[in-house]
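Here the complex is missing a single protein chain, while all its other protein chains stay put.
Here is chain A:
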Amino acid sequence: MTAPNVAEPAVSTDRQPVLAVHDLVKHFPVRSRGLVRRRVGDVHAVCGLSFDLFENETLGLVGESGCGKTTTGRLLLNLIPATSGEVVYGGRNLVELSPGQMRPLRRDLQIVFQDPFASLDPRMTVNEIVAEPLRIHGLLGSGKQARDKVRELLRMVGLNPEHGNRYPHEFSGGQRQRIGIARALALRPKALVLDEPVSALDVSIQAGVINLLDDLQHELGLSYLFISHDLSVVRHIADRVAVMYLGKIVELADKEELFTRAAHPYTQALISAIPLPDPRKERSRQRITLTGDVPSPVSPPSGCRFRTRCPKFADVLSEDERQKCVNEEPALIDRGQGHASACHYAEAMKLV
C-alpha cells in the first residue's frame, strides 16, 4: 500500500509527531491442527497503517471488534512484534529494537487496559501496584520520598491516598481504572495508549474517568491514542479520529470534520447506527443499515475491503464503477472533502 500523500489537517502541520507510524503491518499465522502445525494462512490483523500522533493531542482510533485497533495499540508499544513497517519514536524505529533496548523507552510510552478487573494484580496493595513501575526503573527512592510519590499519584487520579493500603477488590470498577491510570502515569510518560479505558464502566462512573483523562492531558501535556468502539466518547475526547475497518484506516480527519462531513460509507453507517439519547432526534433520524457481517481477516476481499457490505456499492454504483472497487484498492487520500478517506466515490454527508 502506498499512501504517502495523506493530507494532514492544517492545524497539525507545524507540530512534531510524538509517534510516527509508517506502513505498519501485522499478520498472525494460522496453523493447521495436529503434530506438524503447518502455517496454512495469515490473519491480516493490521495492514499498512500510517498515521502520526502529535504532542498533546488525542487521536481516537475507532472501529468494531476485530478491526485491529487493539493490535495497533500493542504494536505501537512494541508489546507484540510487527511483521513490517515502522513506529518512530524519538528518531528510533521501535519495531527493530530488542526488549532490552526497548526498556528505557517504556518510561515514555505507557498503556491503560480495558478491563480494570484483570489488569491489576489482586495480591498487591494499591501502593505496591502504583510503585511497581517506579521500582523497576529505579526511580522510587526510599522511605518517605517513595511514599510521597505514590500518594501524589493517587491524589492526581482523584483517589484518596489514605486508601493506598487496600487491595484492588475493595474498589469499584471506576476506582480500579483510576489505579490503572496512576500506574501508567508513574513514570511521567509522553504518550499513553488507552485501550477502551471506559468501556467496562457504568455511564455515571465513565464520565468521571473521561473528565480525569482530560485534566491529566492538560496538566501533563500527554498524547493519547484513544482506542474505542464508542463514537460518542470519541467525539467528546478526541482531537482527530481515525476509523478502522478490517485492518485498515478508512477515514482520518479532525473530529468536527469527521462527525459533520463523514465521507466514507463505513464511517457514515457507523455514525448513523449509534442511538442518540434524544427521543425526538431518534424518531426523525434516517439510518444507513449495513447488511451482512465483517468478512474474515484471513482472506480479506480484493480491492476495497468494505465493498461486500457497502450500501453504495450495492445500491448506487453502476457496474463499471463497481469494477474499480473490486480491482483497485482505494488509497487514504483527500478526494475533495477536506480530509483523507479511502473510498473511490467518497461523498461528504452530515448525519448528526
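Assume contacts are C-beta pairs under 8 Å (C-beta built on N, C-alpha and C of every residue); 3 or more make two chains touch, one makes a residue touch a chain; residues count from 1.
Following the convention adopted for this analysis, contacts and distances are computed from a predicted model.
Chemist: Which one, "Membrane protein", "ABC transporter ATP-binding protein", "Iron uptake system protein EfeO" or "Aspartyl/glutamyl-tRNA(Asn/Gln) amidotransferase subunit B", is the UniProt name for the chain you do not see?
Modeler: Going by UniProt, the chain not displayed is called "ABC transporter ATP-binding protein".
Chemist: Determine which one of A:Leu19, A:Val95 or A:Leu270 touches the chain that has been left out.
Modeler: A:Leu270
Chemist: Looking at the full complex, which residue from A:Leu105, A:Met124 or A:Ile205 touches the chain that isn't shown here?
Modeler: Touching the chain that is not displayed is residue A:Ile205.
Chemist: With the missing chain put back, one of A:Arg92, A:His236 or A:Lys324 would touch it. Which one?
Modeler: Final answer for the missing-chain contact: A:His236.
Chemist: Touching the hidden chain in the full complex, which residues of chain A are there? Just list them.
Modeler: Output for chain A: 64-65, 158-160, 172, 174-175, 178, 202-208, 210-212, 214-215, 229-233, 235-237, 256, 259-260, 269-271, 273-283, 285, 287, 289-293, 352.
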